[in-house]
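For reference, the structure discussed in these notes is given below.
For this depiction, one protein chain was excluded, whereas all remaining protein chains were kept in their positions.
The first chain written gets the first letter, and so on, giving A and B; residue counts start at 1 in each chain.
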Amino acid sequence: MLPTPKKVTVVAGSGEGDHKLTAFDNALLAAGIGNLNLIKVSSILPPECELVERLDIPPGSLTPTAYGSLVSDVKGDRIAAAVAVGFSDRDYGTIMEYSGHCSREEAERAVRAMVEEAFRRRGMALRDVRVAATEMVVGDRPGAVVAAAVLWY
Amino acid sequence: MLPTPKKVTVVAGSGEGDHKLTAFDNALLAAGIGNLNLIKVSSILPPECELVERLDIPPGSLTPTAYGSLVSDVKGDRIAAAVAVGFSDRDYGTIMEYSGHCSREEAERAVRAMVEEAFRRRGMALRDVRVAATEMVVGDRPGAVVAAAVLWY
Partner (left out) sequence: MLPTPKKVTVVAGSGEGDHKLTAFDNALLAAGIGNLNLIKVSSILPPECELVERLDIPPGSLTPTAYGSLVSDVKGDRIAAAVAVGFSDRDYGTIMEYSGHCSREEAERAVRAMVEEAFRRRGMALRDVRVAATEMVVGDRPGAVVAAAVLWY
């Protein structure tokens, strides 16, 4: 099987670019994950996965990541993204991500509420929640927000 | 290279939640795949991949999965998802997934027809098709459907 990740780091960032995809690229760079090959996953914190504050992954690595992102080229748009990782006291956890036309606080509230709902639904106790979030107002160039729970080794 | 999966299991499920993403989470739980890290793949049944009825995968595992899903928060919406795995008698097969505003039967018909087309196009004989499908009518809360061919080891 594929190796199960052992570490998790939560990050968020915003960026602008000449194109939508380079705005996304710059948001990833701002979040510290712009030089990785992100593989989108949905979205469980593996058991015994350790929270690590600082990423240390070689460029180009295939990196399982749960993330929410949004790109806009509408000047004046407020966009936000947030991710929450819920830690259980004895087992796996859950990861929830959100992006939308809202403030950072609203995005944070949404992901926290989703993690709480996911734990309730599973009958599990929530020991801790770690959140990363970002927002921006789109200017003359396309803008992007991303919030990610990076799963690594 | 990444290890090629050796087993396939087809599942489907529907769910409701307070948010769109938790509705999707609950649909995954109903399908029996809510505690995995799904990695979306497009969508070939590897040669010698064995059909297994019951999943047995530890929580948090990185799990290659071909799936179709749909989430709606429009009360009264009928939504459906289906997946079909086509088995050849001598080689790899194909996987097709579909989701839409339709009945479970329509979604099933669509994925069956797509697998047949994919086999014809490749000049391969279709030995067997395995389908999983689900439908729901959205109520007061967001609803989600998912149908998946899980590839594992």
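Throughout what follows, a residue touches a chain if its C-beta (ideal position, glycine included) is under 8 Å from a C-beta of that chain, and two chains touch if they have at least 3 such contacts.
Everything numeric in this text was worked out from a predicted model, so none of it was measured.
Asks: Out of A:39, A:55 or A:129, which is the one that touches the chain we can't see?
Replies: A:39
Asks: Using the definition of touch stated at the top, determine which of B:7, B:20, B:40 or B:78 touches the missing chain.
Replies: B:40
Asks: What does the interface between chain A and the hidden chain look like in terms of residue numbers?
Replies: Given the touch definition above, chain A has residues 2-3, 17-19, 21-22, 24-26, 28-29, 35-40, 57-64, 152-153 touching the missing chain.
Asks: Take the complete complex as the reference. Which residues in chain B touch the chain that isn't displayed?
Replies: Residues of chain B in contact with the hidden chain: 1-5, 39-47, 49, 64, 66, 91-92, 94, 96-98, 110, 113-114, 117-118, 121-122, 151.
In this text, only the chains that are shown with their structure count from here on.
Asks: Roughly how far apart in rotation are chain A and chain B when fitted on CA atoms, stated in degrees to the nearest 5?
Replies: Angle of rotation between the two copies: 120 degrees.
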